[in-house]
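Below is one structure, written out as structure tokens; the observations come after it.
The other protein chains are all here in position, but one chain of the complex has been omitted.
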Amino acid sequence: MTSPDGAATSGGAPPEVALFVTCLVDQLAPQAGMATVRLLEAAGCRVVVPDRQTCCGQPALNTGEPEAAAVLARHHVSVFEPFETVVTPSGSCAAMVHHWYPRLLASDDRWAERARAVAGRTHELSGYLVDVLGRVDVGATVDGRVTVHDACHGLRTLGVKEAARRLLAAAGAGIDEMAEPETCCGFGGTFAAKHDEISVPMADDKLCQAAATGAGYLVACDSGCLLHLAGRRARTGVGPEPVHVAELLARTLP
Amino acid sequence: MVRSERLSSIRSDAETPDGLSLLDRFAAALRANAGFCHGPFAPDAAADVAARLAAERAAGRPVAVAAGDALVVGLGIPARLGQLGARLLLPDDHRWPTEIASAGAGVTGAVRGLAATGTVAIACGPRSPRSVSLLPRAHVCLLAATDLTVDLSAGLASLTALPSALTWISGPSRSADLEMKITLGIHGPASLDVVVIAAGNSHGTHR
Partner (left out) sequence: MSHSVLPLAERARRAIDDRTLQQALRTATAELARGSELTRGDEDLQVARREAARIRREVLADLDGWLDRLQARLESLGVVVHRAATPEDARRIIVAIAAREGARLVVKSKSMATEEIHLNPALAAAGIEAVETDLGEYIIQLAGEAPSHIIVPAVHKTVPQVAELFNTVRADAPPLPADDREALCAYARQELRSKFLAADLAVTGANFVAADTGTILLVSNEGNARMCTSLPRVHVCLMPVEKVIPRLADAGVLVPLLTQSATAQPLTSYLSMITGPRRPDESDGPERMHVVFLDHHRRSLVGTPYEEMLACVRCGACLNVCPIYRRIGGHAYGSTYPGPMGAVLTPLLSAGEEGRDLPDASSLCGACNDACPVDIPLADLLVRLRADLRRPGPPVDPAPAWPTPTRPAPPPAPWPPPRSGRWPRPRRLAFGLWARLWASPAGYRASSRLARLGRIVPSKAWCRVPLISGWAAGRDVPLPDSRSFHDRWAGRSDSPW
């Protein structure tokens, strides 16, 4: 398909990618979704957006309602299983599909198999660009210095860490690591609202560490984390602008 | 067993890929744990060193001796200590119960040594009370190089009998409970000296 240096090889149609935009991005951070599309197109993909998609069910699972999560999981599987490749800008939603769908649907062998099939074809955005397409340089140019927050589910379930950094570095960004890039920012879905007394100090820790790097941007691959950090930063003024890796790169695409 | 093979392939019984012998590794690990390793010595010299160490550490207080330990007996430790003028405290001495808790040093033999962790295994037995390596301020321990093995798995596999208390000692007593800084000698001995008897001797327990 593509050689490791990113050049599209022998003829053939550009890879078709189905975008799993996620309900959170759809409703609260649509610009990250548009940026994801621009990035994938710049990398040579043809993006389709299945319009029956809704939500992966993570909020239900994390609130202790696995039955409701299973309903949404079955819907998600049926929406995305016609597609060869599914890409999402959210590490935690990708992790939901990979890790929890087989468990949620374990009581029905057919569904479990279908879920596993979809999981095998679902990728988080940065991992897809770098590790699958081999496309590190998408033509973006990022001026200045950035620091990266490694969102938990992407990091621990999917191994998303180096890919985002390589994309940023290839775009010319200088990367200044904060003291603890892998420590949770405190979002955790419903945890952020149920236990704000813990969640907010965790955001402060993250923003403080980011500020200490002197970087101009705080980059992550998960919009949940970013909304939480941006929301806190709006109150305290501490730390660089939180931004999705797709948005930062897409801003500077020709 | 697959596991032993896997672990042993990294740490062979004789030499390791980086050329360190079991004894070298034992000494390095013990020192890293704030213990002291002396030797290897021929038996006579080992006995001399051990007795002198014990007397010095005891600084005038009694030296307790595990009089039932093979190495202690074989090297004539009580007599050596007597010659040095140390105040000897033996298990069958009527003063033992009152003096053991304030003894300055305790001398034992070890039945095994573990190279990976700088560990000596002390077995209790007749005339070798548990408290010899526990209550005195210092612990001096004799170890035959032939009783050295790689690690805990190998050490356990080599045991032929179990005493009622078998204690694997890897350094002096320590605590980090006060703001995570180490202090030595909280309950057990504050120092551990291991005196190694060179291989090629008839000493040491049978494997």
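Letters A and B mark the chains as written, and numbering starts fresh at 1 in each.
Basically, a residue touches a chain if its C-beta (ideal position, glycine included) is under 8 Å from a C-beta of that chain, and two chains touch if they have at least 3 such contacts.
Not measured: the values here are computed from a predicted model.
Trainee: May I ask which residue of A:Gly64, A:Pro82 or A:Pro254 touches the chain that does not appear here?
Mentor: A:Gly64
Trainee: Counting contacts across the full complex, list the positions on subunit B that touch the omitted chain.
Mentor: Touching the missing chain: residues 3, 6-7, 10, 29, 33, 91, 96, 101, 114, 116-117, 119, 124-127, 129-131, 134, 151-157, 162-181, 183, 185-189.
Trainee: Hey, which subunit A residues sit against the chain that's not shown?
Mentor: Counting only subunit A, the missing chain is touched by 13-14, 21, 23, 25-31, 33-34, 37, 41, 46-49, 51-55, 57, 60-72, 74-75, 100, 103-104, 106-107, 152-153, 156-157, 182-184, 186-203, 205, 227-228, 230-232, 234-235.
Note that in this section only the chains that are shown with their structure count from here on.
Trainee: Using Cα averages as centroids, what's the distance between subunit A and subunit B in whole Å?
Mentor: So the centroids are 57 Å from each other.
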